[in-house]
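Every protein chain except one is present and positioned as in the full complex.
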Amino acid sequence: MIVDRQAHGGHPHPPMLERLVFFSDAVFAIAITLLVIEIGAPHLPHGAGDIAHLQQLAQRIPNFIGFFVSFWVIAAFWGGHHSAFGLAGHYAPGLIGPNLAMLCAVAFMPFATAYMSENYGARVPAVLYNSVLLVTALLNLRLVRKVTAPPYLADGADSFQVATCRGRPWGVVVGATLALIVSFIAPFFAQMTLATIPLWIAIAVRRTTRGVPRP
Amino acid sequence: MIVDRQAHGGHPHPPMLERLVFFSDAVFAIAITLLVIEIGAPHLPHGAGDIAHLQQLAQRIPNFIGFFVSFWVIAAFWGGHHSAFGLAGHYAPGLIGPNLAMLCAVAFMPFATAYMSENYGARVPAVLYNSVLLVTALLNLRLVRKVTAPPYLADGADSFQVATCRGRPWGVVVGATLALIVSFIAPFFAQMTLATIPLWIAIAVRRTTRGVPRP
Amino acid sequence: MIVDRQAHGGHPHPPMLERLVFFSDAVFAIAITLLVIEIGAPHLPHGAGDIAHLQQLAQRIPNFIGFFVSFWVIAAFWGGHHSAFGLAGHYAPGLIGPNLAMLCAVAFMPFATAYMSENYGARVPAVLYNSVLLVTALLNLRLVRKVTAPPYLADGADSFQVATCRGRPWGVVVGATLALIVSFIAPFFAQMTLATIPLWIAIAVRRTTRGVPRP
Partner (left out) sequence: MIVDRQAHGGHPHPPMLERLVFFSDAVFAIAITLLVIEIGAPHLPHGAGDIAHLQQLAQRIPNFIGFFVSFWVIAAFWGGHHSAFGLAGHYAPGLIGPNLAMLCAVAFMPFATAYMSENYGARVPAVLYNSVLLVTALLNLRLVRKVTAPPYLADGADSFQVATCRGRPWGVVVGATLALIVSFIAPFFAQMTLATIPLWIAIAVRRTTRGVPRP
């Protein structure tokens, strides 16, 4: 009993581009959800009071911050991937390598997050975290620029959307570079530097969309 | 060798809304399955008797309850997401933020579950768990209301289904609020309060669907 | 910038049945892959000889067997889900509950596997494992019978395929029942009883397909 699957005008099935995106989504989703596993729930003796519990939670504040920062960092990479591939209309095997390279860096984030959170304020973990982040940002920049240009770009894609999409990765690169510099000098404040990323994204997008007509 | 992927009447491929839903499903599925990892299988010396094993399992009863309660809580959020996005027919980037915020709270549930289960009956873990649940319920309420209203709502969506969908999140908000109050006063009974959620959902749905013609 | 997603003849998008199946697949995939995490890699002192390493691996033989048995058990449930939903052509919310119930049992399998493997030969872990398996098999039976009958069954579905699909779950129920009985009497041999499942499936399918014309 053979079922014919060649619907969709003779295109191979499942479509290659969709599967690439699907696999990437699964890796993003797992990396983003594994972050919480690394925290480790405190287990106190039976009858421990509220103060003892609050102290345990207070000790884990860096872990909670680490979870939230990395959740939004990975979420931002996912968002960029989502918009960039939304503008793609063609597939070629040349996308696989750059996409996997970026996913490899993303898959490493839970380790960098756990190490930085467990040793908050120390220089080496902060440098490692922000180096991983910078590498991810650069691999993301390469991927987004590749996928939003010919031959991958969909015919008739809106040029304003394309320019926006191509600007955003620069903002993450700038923010990660700054955080890396700060983590050498004042590791305790490195993670706060990441809060400036939206600002760099706004500036970068303003530059790449300058003169591009809005849709 | 470039493969053209622009089928489906010129829409970008893969479709943006489908990918958003897909990514959310993966996060829900991972969070719901990671719950069991936190229990930790007992390892007894070789030759340990049935009684010793049953005692070990009995000690883990709060963990088992925690697993089942959180499984159904996350499953209920997934079910609501499933029906709400089933009514959506349009996509805009404005959905991404509220959706990620809700997923962030869901991704934190395995930690809250493990902490509450490992210290069953203590006030702080119960308060933390039910606070996380209430935050998730509120973020879910915001998302569901957004996605089942213009400009996202599909043209010609059935108004009874829409009203049902928009009523359900209120039930979870009420249940989580009650459980949070109980967890301050009598933490041991807080989780049982969650069993009243179906009742609040039924009342909330009755209110939002009042006067709406059934399909 | 709103993108219209109402392709596919006015059907909601993403399709409800596809998303239900997708979410289930993710839960199956995570449960099946988490099994290996529970084994725990041995770490020997630097310079430890081959004999020491082989002894450590030998101690983990029950874990390896546990991994393989549970991998194929979950894979078999996935296979049945795959064929049953392949015959479905219609969606209604009534599928969500029975599907989630089955997934809840599947998500618990990694714990049951780890506990049974870590204490191989003990009665309580074997009884627990095979009870979880029997519950999963019964929930699977209910789900498969529901989805391969009206109103869910696709119009014009082949009756031989339907009969095959509806027969298979009975084989797992019989095998799990036998393994549960054996695990009370001779827990060491309970897992081997599971090897008879293909036989019960063959008998069950023969019964349900009797008299049904082959396609």
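Labels A, B and C are assigned to the chains in the order they are written; within every chain, residues are numbered from 1.
Just so it is clear, contacts are C-beta pairs under 8 Å (C-beta built on N, C-alpha and C of every residue); 3 or more make two chains touch, one makes a residue touch a chain.
This is a predicted model, so every value here is computed, not measured.
Touch with the chain omitted from the figure is made, among A:Phe67, A:Phe85 or A:Tyr115, by A:Tyr115. Touch with the chain that is not drawn comes from one residue among A:Ala41, A:Ala75 or A:Leu128, which is A:Leu128. Here one chain is not drawn; of C:Leu87, C:Val172 or C:Leu194, the residue touching it is C:Leu87.
Annotation for chain A: contacts to the undisplayed chain at residues 1-7, 10, 12-14, 16, 19-20, 22-23, 26-27, 30-31, 34, 37-38, 93, 96, 100, 103-104, 107-108, 110-111, 114-115, 118-119, 121-125, 128. For chain C, the residues touching the absent chain in the complete assembly are 8-9, 11-12, 15-18, 21-22, 25-26, 28-30, 32-37, 39, 41-44, 46, 48, 50, 53-54, 57, 67-68, 71-72, 75, 78-79, 82-83, 85-93, 151, 154-157.
One rule holds in what follows: only the chains that are shown with their structure count from here on.
A turn of 180° superposes the CA atoms of chain A on those of chain C, with the angle given to the nearest 5. With centres taken as mean Cα positions, chain C sits 24 Å from chain B. Those residues of chain B in touch with two or more other chains are numbered 12, 16, 22, 26, 30, 34, 37, 93.
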